[in-house]
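The structure follows.
Taken from a larger complex, these chains appear in their original positions, while the remainder are omitted.
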Amino acid sequence: MAIIKNKSPVLFFYNNSKKWLMNISKKESLHTHIGVLKHADAIGKEYGSRLMTNKDKYVYLLEPTMYDYIMKIQHGTQIVYPKDLGYIAARAGIQDGQKILEIGTGSGSMTSFVASIVKPRGHVYTFDVDEKFMKIAEKNIRRAGLSKYVTQTNLDLKTSKEIPVTEMDVALIDLGDPWVVLPKVRQMLKGSGCIFAICPTMNQLEKLTIALIENEFTDIESTEHIIRTIAAREGKTRHSFQGIGHTTYLCFARKAFFGRTAKTIAKTTAKTTAKTTAKTTAKTTKAKTTKAKTTKAKTTKAKTTKAKTIKKSTKN
Amino acid sequence: MAIIKNKSPVLFFYNNSKKWLMNISKKESLHTHIGVLKHADAIGKEYGSRLMTNKDKYVYLLEPTMYDYIMKIQHGTQIVYPKDLGYIAARAGIQDGQKILEIGTGSGSMTSFVASIVKPRGHVYTFDVDEKFMKIAEKNIRRAGLSKYVTQTNLDLKTSKEIPVTEMDVALIDLGDPWVVLPKVRQMLKGSGCIFAICPTMNQLEKLTIALIENEFTDIESTEHIIRTIAAREGKTRHSFQGIGHTTYLCFARKAFFGRTAKTIAKTTAKTTAKTTAKTTAKTTKAKTTKAKTTKAKTTKAKTTKAKTIKKSTKN
């Protein structure tokens, strides 16, 4: 029976839009517009119990799940939502023991989600160029208790010649221009390894799909995921009036070998990259690239160590 | 570098609707309408490589993921699809180390999926009453290499007085009448533990929601998940003409304590169960209950041991 203690993490849950995630601190109180709760009153209670605020509202003391950490994450950027994260895990078959490459750590929500699945024997190697985000991500990952399973590196994989990791099971890309890193991702991914890219626009799906074929990927699939909430009530069941809009499209593929020589691939890729970069990249990725400019491949201090190339793959 | 050997599992992939999952057997061949492939030709190749059939079609030799096992599972009943499985994992925060209760093993697809996530330290306890399905499920779980993390039991939790497991992190219910087992599920679930029920009809959502409230659950959420495939092609990107229809609705909740006495709950629940059973259960669950009639709580032989009640929870 899990009992709440001082410092225990608790999701104070009133309803799905009013909930607060925090660690119990025996001298503190939670002040909300539905009333005040003393943390001390939660201590000794079983998770799932409820307390009444001084405004007579019941608040449930829930044990936070990864879902709660993701929905309550501190984020300066768009997060990847559970509906999309879930499909990524299910479609790529993410499971215990896998090594995951992530390019574009962002606020660390996807990082945390996959780390919670691949642990304890797997690991997430995540790369970003924005030191500010890296710090936010580090904090979020630590809060979810997953730092041990994540290596954060400040490295621009778009420009770097380094191959910091290899034989990855799955690669997750959350960049404005995912096609740029494909040749490098290929080198880091094991044969038949899965790739998932977060693509908020149709144009990204289109460009990425072309680049995936050129870079010898197969089983390419672009999807979007719509979650609809249903208000189930006696005699009045219907979909929720509140609509849920677009979050992102997803692009999946698996690394194959078409049997062409490495040279041929390099040429084709170079050509395409040139073509797509010329017009588009310039426009769509301005925000991201300016960020990258000012940061050099220095590692952030605590917990983030520069990943070494563990093994060089000769055939890619 | 993962090399295909004799007995290695391989997904022979032509396209998303033409793919074959099998273990390499060096003297066998794969005969399809797109031509013939000798298994022996795959041996020694890296996963991701491709072979050409005698009809000049390329077939990729992919390393099967959990997704492939689920999509190629032998099933006599409706399976739960990856789009729905993914959301279940993400919303309930399923992760390494958890103990999962499943009522209604079916063909074992959901069982395998969650086992692949909670392993190596977690475990899935799954219950069914249909011996035929239990054997299919056992085979499917074994094929995915997950038998070690799953305990299958032939026990009708609707009628049994036993509490075979307790302190479960998550309960997954795939029955026609999920509300019937709620009082028992409560006893097996830890405080704040998550429940997910597979509900193909709106009527099930409605009845279950009412029963969840009576059984002191909170954070109740009914959803449906629509996946749309996008045909991303240069200058012609659009959604796929092929539509994907309804699979199931999902109902989520977390175990709470309303502070009522156990007696009160029992009374309310009894009343409701009587009410809902009267008319509906009789109709909607005929198929399931007739199956249950003929099977007694005997455990199937190999691998399936009758789970003992590990610990009796006193407060529920």
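Annotations
Going by the order they are written in, the chains are A and B; count residues from 1 in each one.
Everything that follows uses one rule, which is that a residue touches a chain if its C-beta (ideal position, glycine included) is under 8 Å from a C-beta of that chain, and two chains touch if they have at least 3 such contacts.
Computed from a predicted model, the values in this text were never measured in an experiment.
What's in place is 2 chains of the same protein, and the file's complete complex has 4 copies in all.
As a working rule, only the chains that are shown with their structure count from here on.
Separating the centre of chain A from that of chain B, both taken as means of CA atoms, is a distance of 25 Å.
Those residues of chain A that touch chain B in the complex are listed here as 1-2, 13, 16, 46-50, 60-63, 65-68, 82-83, 85-93, 95-97, 113, 116-121, 167, 190-194, 202-203, 205-206, 208-210, 218-219, 221-235, 237, 249, 251, 254-259, 313, 315.
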